[in-house]
Structure formats: structure tokens, C-alpha cells
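One protein chain is absent from this view; the other protein chains keep their places.
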Amino acid sequence: MKTASNSRQTILDRLRSIPIDAPKADPIDRDRLVRYADPIAKFTEILTFVGGAVHLIDRPEEVSEILEGFEAYTNARFVASLVPDVITGNFHCEQVDDPHYLAALDWAIIPGEFAVAENGAIWVRPENMIQRTMIFLTQHLAIVVSRSDMAMHMHEAYRRIRESKHCGASGPDFGVFVSGPSKTADIEQSLVIGAHGCRSLQVFLMP
Amino acid sequence: MSTTLPLPVVNIASGGDPSGSPQRRSESQLPIHYADSPSGDHSTEPHRDHPAMAKDFVADVQRTHWHDGALWFIRNKRDAQASAIPEWEYLRQCASEIKTEAIANMPDLLVQFEAKAKALGAVVHWAIDAEEHNRIVYEILQRRGVIRMIKSKSMLTEECHLNSYLEERGIEVIDTDLGERIVQLRRETPSHIVLPAIHIKKEEVGETFHQHLGTDAGASDPQYLTEAARGHLRGKFLHGEAGLTGINFAIAETGGIVVCTNEGNADLGAVLPPIHIASMGMEKIIPRLEDLSVFTRLLARSATGQPITTYTSHFHGPRDPDSELHIIIVDNGRTELRQSETFRSALGCIRCGACMNTCPVFRRSGGHSYGATVPGPIGSVLNPATDDKKHQSLPYACSLCGSCTDVCPVKIPLHHQLLAWRQEFGKRGLLSIDKTMPMKAASLLFRNPRIYNLAGRIGRAAMRTLPRFVFVNRFNMWSRDRELPAPPAESFAQWYAKNRENKK
Partner (left out) sequence: MSVALFVPCYIDQFYPDVAVATLELLERQGLDVVFPRGQTCCGQPMANTGCSADAAPVARRLVELFAEFDQVVCPSGSCTAMVRHHYEHYFEPGDAKYEKVRSSTFELCEFLADVVKAESFGVRFPHRVSVHQSCHGLRELRLAASSETRFYGTRDKMRELLDKVDGITWAKPQRSDECCGFGGTFAVNEPDVSVAMGRDRIADHLAADSEVMVAGDMSCLMHLDGLIRRSGSSLKVMHISQVLMGRPLQTHTGNVPQSTIPCN
């Protein structure tokens, strides 16, 4: 009868039975990495390409101004905002303790930590399980993120994640790169936006 | 902890499925047909080798062109992404080096990962084989009285035949990746590791959804069908009692796991229920957080021609102190593959599927013709390690064109490994006589130039004089669809003797 510790030991013994010599991978040569003259333009190009919408704004009020222009927003019943300084919602997630109740959410407006130029991605760090669920369960998602000091590429992104002591460095946590609305092409390679996650993604690039 | 949840007001799209209604449970109670299954042979047909299966596939010329075109389209998208990164080849080199390091240091990295993951609150399990993996999953579910599990894509769980194992024990398993759900409802196996339903036409999906989801008869619009699936699966997500995901990368340094999806199904499966089970083949381990920068730049570009997957989720510990995260590290033949100096690098595979998209044989024979969970070039390298007799035809399902090696983001020398398998079969004495006899004869011939030259003259003379049917008949596989080369009166050696040698 295989017990947990037996299997562990057996596997490790098998792995250790032959010493394999291999050099440590060289550190990445930063000089060989792509640089964009205009990272914001690149970010916008890529995110638009994958079905997201990018809005360059200077004042926080512009967020609600722009959202009011969407029928899906004006018709929405439940809007949750995790950026109360920018926009207020009517769905108070701090009162929710069961993530299933977020299924009713039409819109979630959340903060992003930083954007990544090469692939239109934004690093999002929800603070708890409810905020985390919102990202995936909401019908429509909007992210508010600063455009200054955009990461050029993923190498820069992970450097920042390390510097911010995220990804387990300060205890259990969750982080996700979001790039575009959810999608699938599983039916005859036809791209359909809005698979299980959000049906649309608005990104507001603040100064 | 309560296992029945109050039903909130759910915004379900049209065609939604209020989960729990009696007629919907039937689909998961029927046995699933798998190509190969350790937990009992579900297939009623004997195993057919690749050429036999490919023959059937290719016979439908139009469908073959359609399948080939669909995958070539993805290959083109991949090419466009490779062009967008000036340092593309440098990244591939970095990825290859990181995986080489990870494979070499695997025991220490796994131990480091385990310690870090446990410190964050995860439970780490080790499974020697598929059977043990399935048992571990079942025990986790059983202990908590779970009867409904939602699953996102995991090729490892396909390899272990987890679904049928759990279903036999009364657990409803819902595959939430749309392609996986389609094949699950059709009681088929995925034909591609990234695009499980690539072999299915939209009209066929429409039929399946009409039967199981209540969509309109004859409907085939992908938008409409996806919307129906969204609603149907949303219900499943909300009523799932446990979620199982795969793992794209496990970070030794931090104890975290990374899951990449476009649909968001892995995340919904991981965050809604209080139990998250994450299964990984041990080779998914990478040393450092920074290594992810290389792989996140290569994975989606290679797989589907996107800059990055829509969601790249990093899980460090369970979602909250009251929830559980179980990580299962699985061997199932990987330690053995690692012993081989020749094949070890195949463990670097990040399961992108680029090799399948580019392989001219895969595109024209379909994933099911490989008779194994992982098909295509990488499958043809991995499968013979588990059963060399059963999978003997796979390394020969290859023209050695090398395209797979050139697209592999981690630079696995796939076509050289396929050749190495053929030589390994030769060493093991597994080659059939119809392969070995002609080669022994050829070898003798080529060692004896006089006989070689004579045989050449006689053969060509025969081709010029004997009736056509002697050479063009159903026993000569070449001649079935091709003309033979026209036999010249003189070989080059004969010409040279006349026109150069004698002149000296």
C-alpha cells in the first residue's frame, strides 16, 4: 500500500539515483531585450488587438464619463468599484462574505498595479478572495492603472513583482496578469469574446 | 462548512442551465471512451497503429484539408508573434537552459517547492503513478463529501484518466474548458493538447449542444454556441464543490503555481469552491520567479499566436485561511524518462502544442490517430517510454522534416529524438521482419559495390523491359499512387567510366 511519505521518498530516490550535471541558466542579458520607443502606444496596440479597449485619461472623472457612454454600463444593475476615489458603485463587496454572490455583478472597476507594454497585460493584486472573484465573475471589467513607468516587457514586470514583495514573499497571496476580455476559439477556430470571464475589458490609463 | 449554498440571483445568459435539474446529470454518468486507459480498457476496439488510423483520416480529403488548414492558420499566427519579438531565438535559448537546469536539479527544486508551498498553507501530495494520483484526488473529495467537481484543462489528468475514475465512484466531473466540455459531451477524447476540439466542425458542436444544452437545432454560430456554454457552465461553476486545475509552472523559489487560460475557467474553478486541487507533472517545476518572464513570453505565442493568455494567475497558498489548496506532484513515468540522456530534454515540454500545429503529419492525420493522450511529435517521443510495443508506430509517423524542433519554444530536438527511438527499437529487437529484412539486404548490397552495380543494372533493365504490372501493383506501396522513376540505361558510375575515367 503506497503511503504518502513512501511515494515521496521513492520519487526523490529515483530522481537522486543519477546525478545530472547541468549549468545554471545564464542570467538574462537585458541588452538583448526589446525596447519600445513608445510603450504606451505599444500597449494600446496590443490590448486593442486582443479585444480590449484602452482609454488615455487625465482626470479621474473621465472614467464615469466614458462608462456612461456604454449601454451595458447604463443598463447595469450591479456595479462594484474598488477605486472609490475614481468612481463609486452600488454593490458593496466589503459586505459580501461568499464569493458566489458576486455572480450578479455586471461591472467591476478595479485598480491595476502596472501595465506591460509588450503584451497589453496588467498586473492585478486583489487583496482578498472577494476581490479576486470579482475579476473573473463580473460580466464586464474595467481596470484603472497608471501609464507612467509602464513595464516594457515581462522581465521588467517580474522584477517589479519581486520588489513589491508579492508572489508569496509576504505570505499567501494571489496575483494575475489580465490581458483582454476572456475569449475562446474552441469552436472551429472562430474567435468569440466573452468565454467564462469578462465579456469586455476597459483599461483606463491614468497619468 | 456547509456544502449546500444558497442560490443567488444569477445573471445567466440565454440557454443557461439551472444546474441540478435531473435530466442534466445523465451525461456524466455514461462511461467515457478513452484511447488508452490504465483503469480498465474502455475501448471496444483493438489498438490500431498510426498508419491504419491515418489512412481512415486521410480518406476524407475535404475534411483533411479543413483540419490541415485550421492548424496551419494557427502556425501562421505563431509565426507572426515570433516576428514581433526581435530576440525570439534568444528567448528560446534561455528557455532551453532554464529547463535543462530544472531537469537536472529536479529533486532539490521539488523539495524546495514543497517546503515553500506548505509554509503558505498548501497541502502537497506526491503520486508515483496515475492510479495514485486519482486515488489522492478521490480521497480529498470523499473526505469532504464532495460529489461535484469542476475541472479546467489539465493534460496530466487526461493522462491519468481521472474523469472516468471519479465518475465510476459517483463524482460528477465537469470539464469547463470549452473545447474539453465539447469533447466530454460527445464522449470523445481531446485530439490536441491545447485545442481539444480542433477536429470537430461547428455544425457538429451545434448538434451536441442541441442535444445536451438545449440550443436550437441546426444552430452552428460559434458566438451563439459559446454564449450557451457560458450560461451552462456558469451554473456548474457556482455549484461546484471543489475545483481542479492543472499547473503550467510551479515556482520552486516561492512555492507558487501559475495557471494560464484564455477563458477564465481555471480561475473560476479555483476561487469559487473552498477546495482547489492543482495537479502537476513533476517537470513543471522551474527554479525562480524571474524564469516566468521567459516562459510567459513564449507560451501563448507558441501555442495560439497570442502575445499572452488572457489570464496568467499566480497562486501562492489557498484563497483564504478557511479554504484548501492541494498540490499533487505526479511522476507516472517521468523519472524514467529523465534517466535517459537522449530523451531527458523532452521533459522540458511546456505543453504549448506548437509542434502539433506545424507537423505536416499531425495536420493530415489528426490527434486521435496517435492512440494516446498526448499526440503529435512530443507525444511520439513521450509515449514509447510508457509502452514501446503499443506505440511503436509513432516515431515512424514522421518524415523527419524538423519543423517541430524549429518551433519548440524550449528547443527540444524532437525529430532527432524520434530518430533515436527508431534506433532504440532496433536495439531492443522490436522491429518487425518486414522492416529488418530489407535493411539487412540493403546493407549487404551497399557493402559490396560489384553486387550493388550488378543489381542496379539488372533492376533497371527489368524496369525497362518487363511489363508494367510487375512493378506497378498493389504489393508495391510506392506504386499505389506514384509512378516509379524512369530507369536510365546507364548509372552515373557507368557514364563516368565511359566519359571520364577512360579519357584519363
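All chains are identified by letter, namely A and B, in their written order; residue positions are counted from 1 within each chain.
In the analysis below, a contact is a pair of C-beta atoms (placed from the backbone, for glycine too) under 8 Å apart; a residue touches a chain by one contact, two chains touch by 3 or more.
This structure is a prediction, so every number in the text was calculated from the model and none was measured.
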{"item": "Among the chains presented, those that the missing one touches", "value": "B"}
{"item": "From B:R187, B:K389, B:K440 or B:R468, residue that would touch the chain that is not displayed", "value": "B:K440"}
{"item": "Candidate in contact with the missing chain, chosen from B:K77, B:H210 or B:R364", "value": "B:R364"}
{"item": "Touch list for chain B against the chain that is not drawn", "value": "50-51, 54-55, 58-59, 61, 64-65, 68, 72, 79, 82-83, 85-86, 88-89, 358, 360-361, 364-365, 396-403, 405-407, 419, 421-427, 431, 435-436, 439-440, 442-443, 445-447, 449, 452, 456, 459-460, 477-478, 480-496, 499-501, 503"}
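One rule holds for everything that comes next: only the chains that are shown with their structure count from here on.
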{"item": "Centroid spacing, where centroids are CA-atom means, of chain A and chain B in whole angstrom", "value": "27"}
{"item": "Touching residues on chain A, where the partner in the complex is chain B", "value": "2, 4, 7-8, 10-12, 14-18, 20-26, 28-29, 32-34, 46, 49-50, 98-101, 103-106, 118-121, 128-129, 132-133, 135-137, 139, 153-155, 157-159, 161-162, 167-169, 171-190, 192, 194-198"}
{"item": "Residue ranges of chain B touching chain A (in the complex, touch as defined)", "value": "5, 8-11, 70, 73-74, 85-87, 90, 94, 97-98, 100-101, 103-107, 110-111, 116, 120-121, 125-128, 132, 176-179, 182, 195-198, 200-202, 205, 222-223, 225-227, 230, 233-234, 237-238, 251, 254-256, 262-265, 267-268, 271-272, 282, 287, 289-294, 296-297, 304, 306-320, 323, 329, 331, 335-336, 338-339, 344"}
